[in-house]
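My questions will all concern the structure given below.
Note that one protein chain of the assembly has been removed; the remaining protein chains are unaltered in position.
Then we have chain A:
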Amino acid sequence: MSQSIGSQCNELKKEYDECFNKWYSEKFLKGDIRPECEELFKKYKDCVMNAVKQKQIDKLLVEARKDDPFTSSNSENKGKS
């Protein structure tokens, strides 16, 4: 598995990536789009965003998202932190 930008997040990333890869191949590609791994993702993402802020990349992300938002204005933002 690849490393995380924050070395303290590597273990959380590994757990999340393993869960996601399994879900992707065994569920998503077979038509079951119900999300899984959400708890693992939340822990991992919280860690990553701390690392992103420490390295001051968060401001760069805000700018980039203005041009190409992650979610379109038509889609729901429910659950998006």
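General observations
We take it that contacts are C-beta pairs under 8 Å (C-beta built on N, C-alpha and C of every residue); 3 or more make two chains touch, one makes a residue touch a chain; residues count from 1.
Here is the rule we use: contacts and distances are computed from a predicted model.
For the chain that does not appear here, its UniProt entry gives the protein name "PRELI-like family-domain-containing protein", which is one of "Cardiotrophin 1", "Cns1/TTC4 wheel domain-containing protein", "ALA-interacting subunit" or "PRELI-like family-domain-containing protein". Considering the complete assembly, chain A touches the hidden chain via residues 1-5, 9, 13, 16-17, 20-21, 24-25, 28-29, 31, 33, 35, 41, 44-45, 48-49, 52, 57, 60-61, 64, 68, 70-71, 75, 79-80.
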